[in-house]
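A single protein chain has been removed from this complex, and every other one stays in its place.
All chains are identified by letter, namely A and B, in their written order; residue positions are counted from 1 within each chain.
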Amino acid sequence: MALLEVKDLHVEFPTRRGVLKALQGINFTVKRGERLGIVGESGAGKSLAAFAIINLLSKPGRIAGGEILFEGKDLTSLSHKDMRSIRGNRIAMIFQDPMMTLNPVLTIGTQMIETLKAHRKMSDEEAKLIAIDRLTEVRIPSAEARLKSYPHELSGGMRQRVVIAIALLAEPALIIADEPTTALDVTIQAEIMSLMLDLCKTRNVGLILITHDLAVVSQVTQKILVMYAGHVVEQGKTADVIPAPHHPYTSGLISALPQQNHQGKRLYQIPGSMPTLNALPPGCPFAPRCGFADDPCSEKLPDLLTVKHRRVRCFKAETLSAQGSLS
Amino acid sequence: MTKETATALVEVKEIHKVFDLGSHFLQKHKPKVRAINDVSFSIYEGDSFCLVGESGCGKSTLARTVMGLLEPTAGEIHYRGQRIDHLKHKQRRPYHRSMSMIFQNPYASLNPRRTIQKTLEEPLRFHFPDLSTQEIKEKVEEVMVSVGNDPSWGKRYPHEFSGGQRQRLSIARALMVDPDFIVADEPISALDVSIQAQVLNVMMDAQEKRNLTYLFITHDLSVVEHFGSTVGVMYLGSLCELAQTKTLFAKPRHPYTQILLSAIPKLSCEEMQHSKLTGEVPSAMSLPSGCVFHNRCPYANHRCETEIPLLRSLEDGRAVSCHGVEEGRIDA
Partner (left out) sequence: MNRLKTALDSDFFYRFKTDKVAIVSFSVLMLFFLAALFAPLLSPMDPHDPIQIDIMDSEIPPLWSSGADTDPDERFLLGTDQQGRDMLSAILYGLRISIVIGLFAVAVQMIIGIAIGLISGYFGGRIDSFFMRLADIQLSLSTMMIAIIVLAIFQASFGADLYEELAIFMLVMVIGIAEWPQYARTIRASVLAEKNKEYVDAARVIGLGAPTIIMRHILPNTLSPLLVISTVQVANAIISEAALSFLGLGMPVTMPSLGSLISSGFEFIFSGSWWITVIPSVVLILLILTINLLGDWLRDVLNPKLYKG
């Protein structure tokens, strides 16, 4: 059985100018120990998917349809109390800004010990030992001394490690990481990512990694979900999608990376920018920017079709792949 | 290298920048941040000189010092052979015309209360007060088209545009007075992936058409590899390695450059390598003795702890400040 199964998830934001459909029918599963990457530009809805799972959608956002099955239970129908206990225990969240999780006026030690004691009965001494153990696990040097530090005394990378250590206190089955390294430097990003990768493997924890960085996703995850304007446009195994994308958007994103272009030459670019949710075009949301679009594309939204081991939301996926136009 | 004979457009000579942190009358010693320590380099005409480094390495401070937004604590900035860092506001005016800047945050770099037209006209009206309204209008249109923007946007306000459009407007403003030299401070790091390519292309097109020289500040090495002709790698206020882009990426020599290069996430479906860098960047308020990198460097020895390495040229044209490279301990 899958650890997490998201079925046809819809999220919408009622506004005074009408309802914004922020997520339109997302499906995916995460097994224990499996790593899923959700990629997209800002505003594509990738973070919303995560917030919907843990029931932390900011007002007035709401889940408008679909099921979120976590260990067999539908999270959309849980009470706030039950949801809270799942959120702290079974599902851990890591945000871009570590200070969203850390309390600036308490020491790292206090925060970790209190978290532990809130979930299980134990003495301060036992809790402290576990805390030190977790800090060591996330490769924080001189962990015992660090317990006495306040969050502001640590660097960004260290804070993110502490957040991961706190996430591990409750032995979660699933970690949702929303742009965990976007604010960090490359060398630290590499360390945090390899740390998370190791943790997922050794502890057999599921990971949902939300990021805009295709390169990171390609190195960390096994499955990938590419989002565009609230829709999934391509989804499949990372090893299938990244080397041979079948949606023009995925392909465009990859081709636009400087690494994929000849040095000093013009970069491949996708024209225009992603439409905002209140100005979605009819039909395929990518059609106005797509070089292959024709009339049907701008009239009707394509379904997710299965093409070469992955699901693609494009009428022309099959033809384009046969022609090899997207390589 | 033919560049040795050419005169440099911009020369940065032994620049130091120290910030005094807010002093308090009860404190005896003012805390000081040594943001830039003895950095020198030259930027030649037509170059895209990239400064890379992690946050806090002083690259943005250096860019702002070159533009005159900050005064260097010591050292000189030369433009076409003329020293400019000590000039008074009025004397500096011709240099304001030939040097321009593009900023990181497209949401903060355009005045939210001014229309696009007014923002774009401002540099022209200031530097060329004799131009007629018609000439100004034509120039604005020409520049707007050249950066891929619709010239009819003039009456609108910045908040009506997306990040990529705003960054192109910011580039347009920088191009209005036909500068020779543009400092771009992390111009694409706040943008989405699909927009980054658009903005880089606009910048490269402008360079080709207008014969521009760039000082490009970034933390993203993959952009440097694509965009830069010369690279300077900075760490904690010092320049570690200075080389032609191809030379540097073919074989980085400074241990920090090597680690930085290995940390770039690559688009491959292989699992990532562990980064070899241990420890944290020390605070610029208390710099390590000797080589600033020694406490994280896998090759450091006693000399590295005590003696500050100088930037020495190697035979392939690059310059490295590392005792290990100089002594041949770190293999070529």
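Keep in mind that, in the parts below, contacts are C-beta pairs under 8 Å (C-beta built on N, C-alpha and C of every residue); 3 or more make two chains touch, one makes a residue touch a chain.
Treat the numbers as computed from the prediction; the structure is a model and nothing was measured.
Partners of the chain left out, restricted to shown chains and counted across the full complex, are B.
For the options B:32, B:78, B:92 or B:266, the residue in contact with the chain missing from this view is B:92. Per the touch definition above, the residue from B:12, B:35 or B:67 contacting the chain not shown is B:67. Across the interface with the omitted chain, chain B contributes residues 64, 67-69, 89, 92-93, 96-97, 99-101, 103-105, 108-114, 122-123, 126-127, 170, 173, 177.
Here is the rule we go by: only the chains that are shown with their structure count from here on.
Those residues of chain A lying in contact with chain B across their complex are 41-42, 141, 155, 157-158, 185-191, 193-194, 197, 212-216, 218-220, 238-239, 242-243, 252-254, 256-261, 263-264, 266-271, 273-274. Contacts from chain B toward chain A in the complex involve residues 54-55, 162-165, 192-198, 200-201, 204-205, 219-223, 225-227, 229, 245-246, 259-260, 262-275, 277, 279-281.
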